[in-house]
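Our next item is chain A:
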Amino acid sequence: MTTTAAAVPSASSAPLLSAEGLHVTFPGRRGDATRARAVDGVDLDIRPGEIVALVGESGCGKTTLARSLLGLVRPSAGRVTFAGRPLDYSSRHLKAYRRRVQLVLQDPSGSLNPRHTVYDAVAEGLRIHKYAGDEREAVSTALSRAGLRPPERFFLRYPHQLSGGQRQRVVIAGALVLEPELIVADEPVASLDASVRGEILALLLRLRAELGLSALVVTHDLGLAWNIADRVAVMYLGRIVETGTVEEVLTAPQHPYTQALLSVLPEAPGAPVVLTGEPPDPSRIPSGCRFHARCQILAGGEAERAGVADACRGEDLPVLDGGGGAQVACHWARSRASTTQ
Partner candidate 1 sequence: TPLNPAPQQAEAKDGKKVLTVAVAQSVDSLSPFLAQRLVSTSLHRLTYEYLTNYSAKDNSAIAGLATKWEPSADKLTWTYTIRDNSKWSDGEQATAEDAAWTFNKMMTDEGAATANGSFVANFKKVTAPSPTELVIELKKPQATMAALDVPIVPKHVWEKVGDFSKFNNDKDFPVVGNGPFILTGYKADSYVRLEPNKSFWRGTPKFDELVFKYYKDGDAAVAALQKGEVSFVSGLTPAQSAALRGEENVTVNDAPGRRFYALATNPGAQAKDGKKFGDGHESLLDQRVRKALFMAVDRKTVIDKVFQGHAAEGEGYIPPRFSTYYWKPTGSQKIAYDPDRAARLLDEAGYRKNGDGKRVGKNGRPITYRVLCHATDPQDKAVGQYLEEWWGELGIGVTLDCRDNVSDPWLAGEYDLAFDGWSVNPDPDFVLSIHTCAALPATPKDIGATDNFICDKKYDDLYEQQLAEYDPAKRAELIKRMESRLYDTGYMNVMAYPNAVEAYRTDHIASITTMPEAAGNIYGQDGYWSWWSATPAAGESSDDSSQTGVIIGIVAGVVVLAGLGVFLARRHHATVEDRE
Partner candidate 2 sequence: MTYAGGVAAVRGVNLALSAGQKLGIAGESGCGKSTLALALLRLLPSGTRVTGEILLDGEDVLTMKWGRVRAVRWAGASIVFQGAMHSLNAVHRVGDQIAEPILLHRKATPAGARKKTGELLEHVGLPAARASAYPHELSGGQRQRVMIAMALACDPRLIIADEPTTALDVMIQAQILRLIQQLVSEQELGLIMISHDLAVLSDTCDRLAVMYAGRVVEEGPARQVYEDAQHPYGQALSAAFPRIGDAGSRFAPRGLPGDPPDPSALPSGCAFHPRCAVALESCATEDQVLRAAATPDRRAACVHVGPVPVAEEARSTP
């Protein structure tokens, strides 16, 4: 059931969903003085029919970005545009918006109310939006689309009577039942067994092929991005530090952080670059390049040699634009690129 080279959308088509200069902050733990800048200036476009993967280590702001795209958190700056119109945060408009954009969460067991049957869980969206048509029919269709066949068998089951993979299919069915245009999937398979993962990913690809669905897939698994995404954006400490097509970024990473991420994969050729230091803290984002404190290139002296070490420490990098092209937010990579040209 694998589909090869699905219709990769042309770079020119207008983005369906885009974030511009998005900032999200949370009140810090140490009083209001230092707020955690969970998302700190992100531009990201998702075009119709495109699958974009957002990767990065834990706590870098992936989930927050995803939530802010759905209007579940309000950005402190910047805006989200859907189909050319900026998001309106009035509850009526949000409701209408959320009919067209759906969220699938990491933990399928958690995303299902243990007291609701599969039927109820899938029909929930229909009920919220006062679906006029045949509810039962719609639920059946969505369940079969999600690969739960025959759907009637599952109607009266409770989440605990399902396997993890089945649960995630129910969640996806619940998203599909409203026939959305975009799905934001936050680590959709992270909690699933390796053997089951592939099936769910294949389902996403199939839906894109059948329904032209676009998707933003949040993950920390680079292999997953390789499996299904057209484009990948690497996030570090609230910013996208490298973006481009999957082939570009994953086979020829430019940013030292992306390189490090790839190098520690068990399969990776060459010595793994294990970053030292604690995981970054969004309430204390370093000045200059936000990665410089852990940067192996800077530590190894290569940046020095390239003459960008000072820039790394003191000079802020611009926000990468959300469009399709390969870009990297790194003084060293840029200097290399310019010298090689």
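Throughout what follows, contacts are C-beta pairs under 8 Å (C-beta built on N, C-alpha and C of every residue); 3 or more make two chains touch, one makes a residue touch a chain; residues count from 1.
If you want to know what made the cut, all candidates are chains of the complex that A comes from, given by their letters.
The structure presented is a predicted model; accordingly, all values stated were derived computationally and were not measured.
Novice: Identify which of the numbered candidates 1 or 2 touches chain A in this complex.
Specialist: 2
Novice: Residues of chain A touching candidate 2 in their complex?
Specialist: 2-6, 57-58, 163-166, 193-202, 205, 220, 222-224, 226-228, 246, 250-251, 260-262, 264-268, 272, 274-275, 278-279
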